[in-house]
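If you scroll down you'll find the structure; I have some questions about it.
Just one protein chain is left out here, and the rest sit where they should.
This part shows chain A:
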Amino acid sequence: MPETSSNLLTVRNLKIEATSYPPGEPPKRITIVDGVSFDLQKGRVLGLIGESGAGKSTIGLSALAYGRGGAEITGGEVILNGTNILALGKGGIRKVRGARVCYVAQSAAAAFNPAHRLGDQVIEASVKHGLMTKEEARKRALYLFRVLGLPNPETFGDRFPHQVSGGQLQRAMTAMALCPNPELIVFDEPTTALDVTTQIDVLAAIKHAIEETDTAALYITHDLAVVAQISDDIMVLRHGRTVEYGSVKQIIEAPTQDYTRALVNVRQTARQEASDQSKPLLKVDNVSAQYSNGFKVLHGVSLHLCKGQTLAIVGESGSGKSTLARVVTGLLPPSEGRITFDGKPLTPALKNRPREDLRRIQLIYQMADTAMNPRQTVRDIIGRPLAFYDGLRGAAKTARVKELLDQIEMGNGFIDRYPAELSGGQKQRVAIARALAARPELILCDEPTSALDPLVAEGILKLLMKLQEEQQLSYVFITHDIAIVRAIADSVAVMHRGRLVRFGPKSQALSPPFDDYTDLLLKSVPEMEIGWLERVLNTRRMESAGN
């Protein structure tokens, strides 16, 4: 970091606190951010990275002197171009927000008002602040739509938020932030909710726009590979404190702290694929499925999975990968084709399926929060399948619940907790225990790690693999993360728009020659390497020039 006097943003010893209200206890003060300092110069990008709860968003919002959800900035200074914005009154801070410092939220879909046209929302702040007239603002918006590579920039502003895709919406939000010519933009996980193939476009657009407009930016994310592409400096945060702060090159190539090293080296586990893939446990044969309104979501999918192995299904959202899992469970009976499990055909519809078949196939959801009844304790959640399938009662049931808690590496002390008293990773472990309680042979995992922080996700994956070793479980693992596929799969199925585009043992499926879609998918996964984005974009440009 060059130490210059022309710092655009200087944050010194920032301290942010909030009051928490734990049920049944007196309220207590908790420190969210403690002693964080950094500098940011014009035209540079600082990446803030950390797990959820690390305080990265809270720090980002402090650049707007804003505390979300009762958080209060109780100490330190935030100096924007020589003024301490924390000392400004309400009127003063209004002139800063949305004019000099702008914010890009994670979920653009939730941040836009669905009742107004995009163009009006993009220019609103600039016009309201009196920075430009409506005409000038429209011109600027048009220019930004072009820079951000949005389709039909002339008419893009006339559309409503629901008429454009998620990636376009995220770019429109970037345009909204760039419109008033701000000195600083805070990006709060702008690509986290997007598919990898979309993420790369948005990343490229954001990077291009930042360079073009010479704005400084704070870029908040939990994905080190993403931040390596876009920022100049990186600050690694944990529990509200700075772990490491340095240039991208130093953090990625020579991290000094153990925690940073763990983040950089995450997902280095790799599984040797099973050599014998000839005796299938689950066989999906030419299965098509449609919703009751006639919309066809699966087109003739055929694949199989052997006992004790893992089949990874990859694809972007809307590719039909979760639908396939729903078809296997019987929630959505197939319209054509058949599914064979352990040599016998599976009854298509859930309600006709024998209880024994239900027991043998279990499902783990992406969001453990909604997959568990918030009014049941861990004991009830894990105990119910035991009572339901095996008729266990009383002490025998409790003993088995404790045994299962051991298997998922959680102590007996968790037995009377409610889901809300568990962390995200613990919740997912309890969900795994609930599946294990049924003594299943096949577990369908629907993106069980995608809502979790990388290190926690790694723990879950390791647990799943350990259980597979011990109990000869078979997994259908649905994911959009190629790194996970590389780490745990024996065979891979790539899906796109309801069709199977590729299926085979991992070594074959993930090596060339590729079909177009698999190629695009593999190339879109950010790699933890500086300059990866430019390289991919250059290749693309050359390819399109060659065509």
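Keep this in mind: a contact is a pair of C-beta atoms (placed from the backbone, for glycine too) under 8 Å apart; a residue touches a chain by one contact, two chains touch by 3 or more; residues count from 1.
Basically, contacts and distances are computed from a predicted model.
A.B. asks: Name the absent chain by its UniProt protein name; which of "Zinc-binding dehydrogenase", "Peptide/nickel transport system permease protein", "CheW-like domain-containing protein" or "cytochrome-c oxidase" is it?
C.D. replies: "Peptide/nickel transport system permease protein"
A.B. asks: For the chain left out of this view, which of A:I30, A:A87, A:A420 or A:M542 touches it?
C.D. replies: A:A420
A.B. asks: Among A:R159, A:R384 or A:R499, exactly one should touch the missing chain; which is it?
C.D. replies: Reading the full complex, the residue touching the unseen chain is A:R384.
A.B. asks: Among A:A193, A:M367, A:I415 or A:L463, which one is in touch with the chain left out?
C.D. replies: Per the contact definition at the top, the residue touching the missing chain is A:M367.
A.B. asks: Per the definition of touch given earlier, which of A:L350, A:I415, A:M465 or A:L522 contacts the omitted chain?
C.D. replies: Considering all chains, including the one not shown, the answer is A:L350.
A.B. asks: Tell me where the left-out chain touches chain A, residue by residue.
C.D. replies: Output for chain A: 23, 329-331, 350, 353, 355, 358-359, 362-363, 365, 367, 370-376, 384-385, 388-389, 418-421, 434, 438.
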